[in-house]
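Missing here: one protein chain of the complex. Every other protein chain is in place.
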């Protein structure tokens, strides 16, 4: 469902990051994607390093608690493997832009971007005046991805999706998108969602696929914890182009699915 | 905590309507309140009929499923017991205005009020142009009550509040207000809130009081159903000024609290 | 009651229910629209998604709600969201196939009034007001309206336009940039009116069994246009009537309450 040149958002704020789906995009060799994500994280480091992306819209691009995303930096600083156009925001602005997208408004407003240089480098940050008080507020255009991909804990057989814990911007990202794909930890007979839970009804979801462990090395609350050790290892894997390339070729391009990927990682660890 | 002349919002969209707190405002004889509420319902019919209000901001003023709010109509049509200034919206606009209030933005935007006469009669509905697309959108000023009162299912001993079911605009109304009062069905040792439940942390709530059954004749999901029969009876109680006055004097002004009110209703029903 | 054993209100509700295609996402107002939508769900359209403005999405009540936010709507919903969310992400979000409204007054272009009869500041009758209707009428991909047919309701000029239909006819709705395509049918206790494809004026296209054209024309304050190919509505089937009556009976029992 992802095509070359698409505007694509893979969301999940530290939690439920759709790594399995991201790997599939790499395996399919997609090119010239305009990637959107508040916190690019390792999955976008991999997509960028693998040459899938020509643009990145984001608001915080690091390896959380560890340091830099080296492939992102290499693309920005050296243009490798290809130049990467950057549209840079703050979290508050991107959250408002996704919310506007979900609401099909053309823009979102916030009391934001005050005292920061970001508007100097991002022409998509404008300012408008309140028609009642005259206060100047920031405005950002709605985010409307061609495709949004998220990972969630459960879906039922009808395709209704339930997620819980840190739910981030996932609901908005799905509702803002023209098409959407949701991978889930498990498909169950009944969701048994608690009242007011975050549920995406089947009719707003394009496709649902069961991919157990599909958020590794991020986490799925109630299923498995964040693999902090992998996040730390990524720093050395990704630091050099060569080590990154051999990793992605062996573990992602050299495997046929996410189970294969994890099996391959396990074998590498065992033989290390 | 409610003073004469205050801007007051009692919220609860068909569910968890804070009747007990509303009766207390009537008993205290508050005057010149600017009342805000999306759906005035019986509680505002009572407040208006009792002479507490000089202004009403609302978006749907009826007895749901039954018909008119006769005291509201009498105030608007005949100025009894005093003239009532009306600021009239649509639900979508009021929801956006409360959300703006909760976000401390001066206004909210929506693709709304298109094709309706409402803006001709409400100068608080304006239109602004999207700085990106030029699309004309409606703007409404934020709602910022002096006091918001809501009813919820549970609070814990620290004052954290949990509500579930139809949660309407209650969270926004509390977060938009300068002061807030929450009545609850019960105070418990532990909330045991499900993930992502609607919880108001104690430090955003001004005061919490346990009033079991405090939403009667509306309902509290998990505690008691809506008393539809009372809603239907209200039509005849409220239809004439005399029947309304004798009801409010006997059952509200003539009782000292909500338990007394309910006891008084029960006695009337038994002796009828 | 017509001799064949159903009331005019039953015919209206059945005719309205039939307009709902299975699987449609319906944003439903309380009263007649709610009855028709639930009848559809219980008969030919079991996969219809019902949304009430209380934030209950995909709700499956066993009885008709008295209010827009009855407890059973929440208990049987796929999701229950806040009011800012239901209006912003779901209705304004363009996700509603069919908005279903009642009205106190309607004009020839299917604009409706639920606000005041008479002058706004000195009304002879103060009605409940807008609620969710203006944005349901504007943003739903398609709108159905159902109300009883008489001259007090089918007026020449609305005292107040609460919710826009086809505005002044022709392409005036598009010019005002209302997102959805507006009312596609008005279902009354006498027949069915649909907008002319060009002028957008409501035209009588079907009369219910036993109803004369003349009766519909006389119940309309403007000179009602009548389609050259006038249909007669199929009378309610036994199943439709049985399901509807059963629904009302269950509802009456449930709403007797305990006061």
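Note that the chains are named A, B and C in the order they appear, and that numbering of residues resets to 1 at the start of each chain.
Keep this in mind: a contact is a pair of C-beta atoms (placed from the backbone, for glycine too) under 8 Å apart; a residue touches a chain by one contact, two chains touch by 3 or more.
Computed from a prediction, not measured in an experiment: that's the story for all the values here.
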item: For the chain not depicted, the shown chains it touches; value: A, B
item: Omitted-chain contact residue, chosen from A:10, A:26, A:53 or A:95; value: A:95
item: Residue, one of A:5, A:65 or A:254, that touches the chain absent here; value: A:65
item: Options A:28, A:82, A:228 or A:246, residue touching the unrepresented chain; value: A:228
item: For chain B, the residues touching the chain missing from this view; value: 99, 102-105, 160, 171-172, 175, 193, 195-197, 199-201, 203-204
item: Positions on chain A contacted by the hidden chain, ascending; value: 13-15, 38-39, 58-62, 64-66, 68-69, 72-73, 76-77, 88-92, 95-96, 98-99, 110-118, 121, 135-136, 165-169, 171-172, 198, 217, 219, 221, 225-233, 265, 269
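The rule is short, and it goes like this: only the chains that are shown with their structure count from here on.
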item: Chain pair with more C-beta contacts, B-C versus A-C; value: B-C
item: Chain A-chain C separation of Cα centroids, rounded to whole Å; value: 42
item: Of all residues in chain B, the ones touching two or more other chains; value: 110-111, 135, 165, 167, 198, 221
item: Chain C, residues touching no fewer than two other chains; value: 74, 80, 88, 92
